[in-house]
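Yeah, one chain of the complex is gone here, protein chain that is, but the others are all in their spots.
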Amino acid sequence: MKNFTSIKDAGDLKELLQKALKLKANPFQFNELGKNQTLGLVFFNPSLRTRLSTQRAAQNLGLNSIVYNAGQGWKLEFEDAVCMDGDKAEHIKEAAAVMSQYFDLIGIRAFSSLTDRKRDYEDFVLNKFIKYATVPVVSLESAIRHPLQSLADLMTIEEKKKVEKPKVALTWAPHPKALPQAVANSFAEWMLRTQVDLTIVQPEGFQLSEEFTKGAHIETNQKKAFRDADFIYAKNWSCFEDYGKVSEKHSDWTITPAKMALTKDAYFMHCLPVRRNVVVADAVLDSPKSLVIEQANNRTFAAQAVLAEILKNSK
Amino acid sequence: MKNFTSIKDAGDLKELLQKALKLKANPFQFNELGKNQTLGLVFFNPSLRTRLSTQRAAQNLGLNSIVYNAGQGWKLEFEDAVCMDGDKAEHIKEAAAVMSQYFDLIGIRAFSSLTDRKRDYEDFVLNKFIKYATVPVVSLESAIRHPLQSLADLMTIEEKKKVEKPKVALTWAPHPKALPQAVANSFAEWMLRTQVDLTIVQPEGFQLSEEFTKGAHIETNQKKAFRDADFIYAKNWSCFEDYGKVSEKHSDWTITPAKMALTKDAYFMHCLPVRRNVVVADAVLDSPKSLVIEQANNRTFAAQAVLAEILKNSK
Partner (left out) sequence: MKNFTSIKDAGDLKELLQKALKLKANPFQFNELGKNQTLGLVFFNPSLRTRLSTQRAAQNLGLNSIVYNAGQGWKLEFEDAVCMDGDKAEHIKEAAAVMSQYFDLIGIRAFSSLTDRKRDYEDFVLNKFIKYATVPVVSLESAIRHPLQSLADLMTIEEKKKVEKPKVALTWAPHPKALPQAVANSFAEWMLRTQVDLTIVQPEGFQLSEEFTKGAHIETNQKKAFRDADFIYAKNWSCFEDYGKVSEKHSDWTITPAKMALTKDAYFMHCLPVRRNVVVADAVLDSPKSLVIEQANNRTFAAQAVLAEILKNSK
């Protein structure tokens, strides 16, 4: 593993999953692996879980971490061959190359614009950074994927599943703001590579890109999708077709106890942060079937497994 | 010691005081105690001394620390059973539970609103956080208390006192902005549990809550309170009665050399930051009797003693 930006970088998925679960059982197993090395964490967007879990993961590996919030200083230029006489004080070409000298590996968070679909779906910022970086790069959520979240989700399902091939429903849920498709894209991409029966359900017009969902059952009837599900994974995303558009209808897509009652006593999952009583009712989130806190816990060990792989490969 | 939010959590006060003084004499005595553990420092309000002294204290114990400024990302919801369709992106219930997984113990700073007395005096934010946290929580100043400051103040008095039961005067002082009552409340609460003769003096109408001051001599004549004092502790606080109101009179309450001359060659104390020539005259602050820098120094060892106790108890 050099970079880690999508499931394509995960190698043998079962192996990576087992490594993450072993690290969860014994977090300090490799607490000398990162000795004398430093992880840079570059944020173009705010973060709670991702930053804290990744810093904790680094610490468990004896790996130093330093955070750089890109918004705090000057703006970066990403376009080539421009005359930089505006508000951008440094080009990504220098910034990525320079940081590659201070850090042994770099995590980067760069959300989608939700205005320029072509640019977002090329993963423009992440790929520009990788192009000019000379050390391994880990995505901490890009414009279109959130692979560390997906690995944590996979761990959570592995820990809780009662059948060999559980029925998993990824359901759209309401939200007042325009959110990226990254978590949903990534979750679909990972689930389709694992032993689950995946249904994706969303209102008409809110289908995700086929690039990520090909092979899943696509539904627009939420109740039908919930029937007999073992896991409900809720997430809002803004429109892919009419890019970035928010739904003003569909407030009836909130996940409620009544809907959960249609399932096979399913677990409830969400990547957090979650808006209570908009995305999901209190009674679902506070029920013993909610896995959201455990998902967040697994973020540490997902990050730790990936960082450990990169550190081992670079020795 | 599980949580540390007020003197009630301090256990045997003399013992805690002696531990703090011993750590000051030998800061690296337990520099393996925090191994593989991480302290989260969550700030809802800015901090200089508290953050830096607590991070230093953690380091002296071999304990990692990670800072999270709550204002940098999204806003947190603290109320129950609300439909989160406004500007709050995450509920404290999830935030506190999630952070409890990345951190082995958590420090939290949450100032008073100075507008809602009932909510402030329930220590609403701190107690909500504790309710949902699953690891020990240390107050880094709450709406109504600043216990690590009080422990540092106690150390400072212990180091400097010349008589068994010194006369300590806590005096209100002028300030252009509305400040919390937390430092004064806490100082009173701690002093009343120790071997000092405490007088609290403030302008008419600026009395602190009796919950904190019961047992102290309450005065409104500053000069009378200074007479024969061994320690003068100055601090501004806004009105408790007319909650959060600032005094526009009383600029003559500034601590001056003439007032200090009334004392028994008293030491001068203040928790900092202090506004020179508003709260206290330069000549007092710059005199050899000023203990403000030593008070700030003791913050490190107060924090270290408390963190050490919590770490020992959690083993």
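Quick notes on this structure:
Lettered A and B in written order, each chain numbered from 1.
Throughout what follows, a residue touches a chain if its C-beta (ideal position, glycine included) is under 8 Å from a C-beta of that chain, and two chains touch if they have at least 3 such contacts.
Remember, predicted model here, so these are calculated numbers, not experimental data.
Note on the undisplayed chain: of the listed residues A:7, A:20, A:52 or A:95, the one touching it is A:95.
Looking at B:56, B:161 or B:193, the residue that reaches the missing chain in the full complex is B:56.
Of the candidate positions B:86, B:176, B:215 or B:257, contact with the hidden chain is made by B:176.
Interface note for the absent chain: among B:193, B:217 or B:275, the touching residue is B:275.
When the full complex is taken into account, the listed residue touching the unshown chain is A:77, out of A:9, A:77 or A:189. Counting over the whole complex, subunit A has residues 36, 38, 40, 64, 66, 68, 72-74, 77, 80-86, 88-91, 94-95, 97-99, 101-103 touching the chain that is not drawn. One chain is missing from the display, and on subunit B it is touched by residues 27-28, 31, 46-49, 51-53, 55-56, 59-60, 69, 176, 272-278, 282, 292-293, 296-297, 300.
We adopt the following convention: only the chains that are shown with their structure count from here on.
Computed centre separation for the pair subunit A/subunit B is 39 angstrom, with centres defined by C-alpha atoms.
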